[in-house]
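With one protein chain held back, the other chains of the complex are shown just where they sit.
Order as written gives the chain letters A and B; numbering starts at 1 within each chain.
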Amino acid sequence: MAYTLGELARRFDCRLSGGGDDRTITGVASLDTAGPDDITFLANPKLRVQLAGTLAAAVILDSESEAHRNGPCLVTANPYASFVRVAELLHPEAPVQPGIHPGAVIASSAVVAESARVDAGCVIGESARIGERAWIGPGCVIGEQSAIGADSRLHARVTVYPRVRVGERTRIHAGVVLGADGFGLVREEEGWLRVPHLGGLRIGDDVDIGANTTIDRGTLEDTVIGNGVKLDNLIQIAHNVIVGDHTVMAACVGIAGSTRVGERCLIGGRANLFGHITIGDDATIAATSAVTRSVPPGGYVSSVIGAQEAGRWRRTAARVHRIEELASRIRALEQRMDENNGGREE
Amino acid sequence: MAYTLGELARRFDCRLSGGGDDRTITGVASLDTAGPDDITFLANPKLRVQLAGTLAAAVILDSESEAHRNGPCLVTANPYASFVRVAELLHPEAPVQPGIHPGAVIASSAVVAESARVDAGCVIGESARIGERAWIGPGCVIGEQSAIGADSRLHARVTVYPRVRVGERTRIHAGVVLGADGFGLVREEEGWLRVPHLGGLRIGDDVDIGANTTIDRGTLEDTVIGNGVKLDNLIQIAHNVIVGDHTVMAACVGIAGSTRVGERCLIGGRANLFGHITIGDDATIAATSAVTRSVPPGGYVSSVIGAQEAGRWRRTAARVHRIEELASRIRALEQRMDENNGGREE
Partner (left out) sequence: MAYTLGELARRFDCRLSGGGDDRTITGVASLDTAGPDDITFLANPKLRVQLAGTLAAAVILDSESEAHRNGPCLVTANPYASFVRVAELLHPEAPVQPGIHPGAVIASSAVVAESARVDAGCVIGESARIGERAWIGPGCVIGEQSAIGADSRLHARVTVYPRVRVGERTRIHAGVVLGADGFGLVREEEGWLRVPHLGGLRIGDDVDIGANTTIDRGTLEDTVIGNGVKLDNLIQIAHNVIVGDHTVMAACVGIAGSTRVGERCLIGGRANLFGHITIGDDATIAATSAVTRSVPPGGYVSSVIGAQEAGRWRRTAARVHRIEELASRIRALEQRMDENNGGREE
């Protein structure tokens, strides 16, 4: 694919500055690796020092950075978003090649759209439905009565248990497990009774799910992942959880059962949300934090403890373990001080 | 499936109260979603306020909650357990349909019971054994000389390495990896020498293992998971670990090498157990805790730090990092106080 800078400017509604209207662009790259046929971008003002050295044909940047660029640039309010759109134009994903691989095993009552693609090694259960232009990658297993929406893509080896619904334009990476039984147990005299999971799992439209993430089905009702939710790799979402639209979670997040997460929340990597709590809309949770209580809408909570030099940390941690002793000593000092002062006042 | 309330009472040894002996029950649901043909339950006294509004035909509850229910109910000591049993009766799992899918690849010396089922895409190695009524889901890989016990079920895409033994009535969810080599390394001048893992892995009877969990084989002896152990998703159990009967671990727990976990322990989600320690029987470990030392039988340990408002937490964490400075200032105050008092006493 190749476009002139002028075409890119018009197509993505950027202002072309510094000339180069007819310059041909064939690729995208970062500031320091771009060659003379590449376009690059500057979103972080700290990287302005790299502008002078870049070999890129053009730079996408905002009007505040424009003056720092000596050469062709596309000026726009959100340079990274425009760069992404240019990248998609120059490096488009191949369209889905329809067809069912002869090595796939499709139940007789399953319905696969004509325009869909099912790769080798897939196993698709009774009454399952695969939507228009959906792409089921190699080795995926789709359970009975589950449905994959139009234009969704499952990469390799995704497992979808029975009665799971996946929306449209949703992308699911390799190794993901959707709709396994939740972890419900009842204690009995001898051991544990497993709680049957009669609920399902609903995944919205435009969702991304990263590699080896697991999302369990509900106990009596459904587990629900809203539209536009973006999940990174190795995330665990337990039974009966509800995640609101456009919420984003970085890798290794864990959410315990029956917790509700609002819309447009930002949840940092390795954060752990306890069960039966509510995270309000637009809340932010710092990476590695343990969220033991509900968070109000718009709230921003954290319990990150950054590492420090290990010898010093050993003393710090030992002192934290005995923090009550510090508190006692302060109390004792306060009493002595009061007595002394009282004594003097007399 | 449909049963009268009277039949359910007799079958599960509950006392029928509030009439409705002939009422037909066809489903189970929660208090707030149950319809007029459903049975529901009340285990948490806080939910008693929902009793008045439920449309359920009957409620399973204990004698203390009985007076709060105006209508048919089944009275029993453990309402949730009885509810689970009713749910299993009304929504039974389909019995295993025996047979080996023609797309499965079975080594000539492998032995699959007549009553077992092996789905499409499975690969079963030499001398492996699949027990009576066991169900090996699509895409599973069973290594040489491994054995799956009677009535066990492997969901899709489970990997069982060679020489792993899985007991009876054990259920293993999709993506689980059993018996990979442990992480054993010997430092050498240039790089690392990988330690061969000659031990095996034994999984007991009535075990549950959640999606994408990994359990490594032992170095020289076996890694062992006892009977009735229940493991949630994305758990990591390292080489040479021994887990006692009926112990329960929530999602994302990690256990380092050679640690021994007792019987009937409760291990909260994301807890991390260091290597070469011993957790006594009936111990409890709070979610997200780092267990660096052994825990005595019946012990209950924690190092959870719940998140607080992020700005406040930033100051808190910074102060924690300098907690030794607080301790020094307290010590200085104590000395000054002693000197002052000493001075006055003279």
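By our rule, a contact is a pair of C-beta atoms (placed from the backbone, for glycine too) under 8 Å apart; a residue touches a chain by one contact, two chains touch by 3 or more.
Keep in mind the model is a prediction, meaning the values are calculated, not measured.
Within the full complex, the residue among A:Ala87, A:Leu185 or A:Ile277 touching the omitted chain is A:Ala87. Within the whole complex, the absent chain has one touching residue among A:Arg69, A:Arg129, A:His173 or A:His239, and that is A:His173.
Within the full complex, the residue among B:Thr76, B:Thr214 or B:Asn227 touching the omitted chain is B:Thr214.
The missing chain lies against chain B, touching residues 103, 105, 121, 123, 139, 141, 157, 159, 161, 175, 177, 180-181, 183, 185-186, 188, 190-196, 198, 212, 214, 216, 220-221, 234, 236, 238, 252, 254, 256, 272, 274, 284-286, 289-293, 295, 299-306, 308, 312, 315-316, 319-320, 323, 326, 329-330, 333, 336-337, 340.
Contacts to the hidden chain, counted on chain A, fall at residues 28-30, 33, 78, 80-81, 84-85, 87-88, 91, 93, 101, 103, 119-121, 137-139, 155-157, 171, 173-175, 206, 208, 210-212, 228, 230, 232-234, 245-246, 248, 250-252, 269-270, 287-288, 304-311, 313-314, 317, 320-321, 323-324, 326-327, 330, 333-334, 337, 340-341, 344.
Basically, only the chains that are shown with their structure count from here on.
The distance from the centre of chain A to the centre of chain B, each centre being the mean of the chain's C-alpha atoms, comes to 25 Å.
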